[in-house]
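Just dropping this structure here.
One chain of protein is taken out of this complex; the other chains stay put.
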Amino acid sequence: MALDAVLAVLVVGVAVWTVAARDTFAAVVGFVAFGLLVALIWVRLAAPDVALTEAALGSGLTGGLLLGASTRLGRTEAEATGELPGGLLQFAAATVSVLVSAGLIALVLLLPEPAPTLAPKVAANIAATGLQNPVTAVLMAYRAIDTLLEVMVLLLALVGMWSLAPDHLWGGAPGRREPADPDGVLTFVAQVLLPVGILVAIHIFWVGSVAPGGEFQGATIFAAMWILATMAGLANTPPVMRRSLRLLLIAGPAVFFAIGLAGFAIAGAFLAYPADYAKLLILIIEIPLTLSIATTLALLVAGPPEQEPQR
Amino acid sequence: MSLALDALTFLAVAAGGFFFLAGTVGLLRFPDTLSRLHALTKADNLGLGLIVLGLLFQMEDPFAALKLVAVWLLTLLAGGAVTQLIAHAALGGRSAGVTT
Amino acid sequence: MADFLLVAASFVLATVAVGLVRILRGPDKADRIMAAQLLGTGGIATLLLLAQATSVPAAVDVALILALLAVFISVAFVKKGVIRSQMEGA
Partner (left out) sequence: MSIAILYGLCSAVLVGLGLFALITHPQPLRKILAFNLIGSGVFLLFGVVAHNGAAAGFGGDPVPQALVITGLVVAFASTALAVALLLRLFQETGRATLQSDD
């Protein structure tokens, strides 16, 4: 309980810092620290699956993305601080925010007892999926359509991002080409870390059926390792015109969708799995899905095409 | 036997906590970036190392123990190399006038 | 034993939290990222202690991911932060 009190105070403190910091870079570092602490809270709330996702995606990848953006914007961000809104607007904003917080606090204090829960239903039906991790079972079976749509959202975000490229760069590789590291320190770090990271990613993905973990967490680590390799200058990002890249991006959703459609024929509904093959089918979906999600996440961090396409 | 193991865990974890304290004090009190970096690596390597050591005495499953050691090695290796990167950046940045 | 480990976890977290003042004070970007890294290591230590104290083995996996991603963030900081601003003379 002492731990929870420390953690709660810390999270709010770091959040205040993220909001109040004058320097945007400092605010971003604060946000990374914030994500880490939120991951600890998820462990305390008995949601290790979410903790893994928050640590990898909410803190890690988002942090890397925002760090890069804050540096690129650099001076303009400092200039914009002069354009603070007037006192009246600040007061109104504070009032609205306090009211929203107060409403949520009332909500938390008035939560029904006993709480409504779907856990018994999940427990009663989990055997049919052949999985032992209830969260993976929900993601891949009961709410599979959510997961399918989510992957589509990721792809759409990537298409939206690519379409921001200026005409003459269209089809080129995303991000700037990083030169190989002159001191060799970064190359060394990347070379040692890459195999370890890939091993951890496979481990997290693989235990997802029986223990906390799964395709999103594994995919995020894969993506982070790929970005690390490009940052160290070990690899360049592939041009977005490349056909193999595009196939990799749609392989996961396509397999997912195809098996979903096949569900009509073999189990009587979209995305229904026949009882005997549920686990096998989920695995067949998960492997290409993980690769597609990893590629999409990495390209979302890399940004729109910025290198001249080779024609 | 279990009592002896508990005592070892107690000692190692307490010592680890002490090094975290030392690292924080160093980070706050030392005058310049490079000596602060030094303090940080002490906390990283020793503090976490001792806590991992302490927890190893409680492990029953060898695979779980291996994973703990892996976490420590990863922080050790990464921490060392990254410290070097930051040191390069701090020195290079200063000569170019980048301090903010 | 579990109680002691919980206390130790709280202690490490609280200690490292004090180090966060460095993020607030700066002044260098490097100081800020170092404070975040110390918090990372402290978070890892807290998670390992929690995993044992509350029998949540998955917390070790969270620690493993944090260890990996901490490097990723630090490299991103060095590459995108200091080196780039040097190149652009900002």
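In this document, chain identifiers A, B and C correspond to the written order of the chains, with residue numbering beginning at 1 in each.
The rule we apply is simple: contacts are C-beta pairs under 8 Å (C-beta built on N, C-alpha and C of every residue); 3 or more make two chains touch, one makes a residue touch a chain.
From a predicted model like this one, the values you see are computed outputs, not experimental measurements.
Asks: So there's a chain missing from this view; which of the remaining chains does it actually touch?
Replies: Within the full complex, the chain left out of view touches A.
Asks: Pick from A:33, A:139 or A:193: which residue touches the chain that isn't shown?
Replies: A:139
Asks: Which parts of chain A are in contact with the chain that was left out?
Replies: Output for chain A: 1, 4-5, 8, 11-12, 15-16, 18-19, 24, 27-28, 31, 34-35, 38, 41-42, 44-47, 49-50, 53-54, 57-58, 61-62, 65-66, 69-70, 72-73, 76-77, 79-81, 83-85, 89-90, 93-94, 96-98, 100-102, 104-105, 107-109, 111, 115-120, 122-124, 134-135, 137-139, 142-143, 146-147, 150, 153-154, 157, 160-161, 164, 166, 216, 293, 297, 300-301, 303-304.
One rule holds for everything that comes next: only the chains that are shown with their structure count from here on.
Asks: Hey, how would you classify the chain contact layout here, line, ring, star, complete or other?
Replies: complete
Asks: Write down the chain pair with more C-beta contact pairs when A-C is set against A-B.
Replies: Ranking A-C and A-B by C-beta contacts puts A-C first.
Asks: Need the CA-centroid distance for the pair chain A / chain C, whole Å please.
Replies: It comes to 19 Å between the two C-alpha centres.
Asks: List, in ascending order, every residue of chain B touching at least 2 other chains.
Replies: Residue numbers touching two or more other chains: 74, 78, 81-82, 85, 88, 100.
Asks: What parts of chain C, by residue number, touch at least two of the other chains?
Replies: Chain C, residues with two or more chain partners: 26, 29, 33, 35, 57, 64, 68, 71, 75, 77-78, 81, 85, 90.
Asks: Contact residues on chain C for chain B in the complex?
Replies: Spelled out, the residues of chain C in touch with chain B are 1, 4-5, 8, 11-12, 15-16, 18-19, 21-22, 26-31, 33-35, 37-38, 41-42, 44-45, 48-49, 52, 57, 60, 63-64, 67-68, 70-71, 74-75, 77-78, 81-83, 85-86, 90.
Asks: So in the complex, which bits of chain C are touching chain A?
Replies: The contact residues of chain C facing chain A are 6-7, 9-10, 13-14, 17, 20, 23-24, 26, 29, 32-33, 35-36, 39-40, 43, 46-47, 50, 56-59, 61-62, 64-66, 68-69, 71-73, 75-81, 84-85, 88, 90.
Asks: Could you pull out which chain A residues touch chain B in their complex?
Replies: 23, 183, 185-186, 188-189, 192-193, 196
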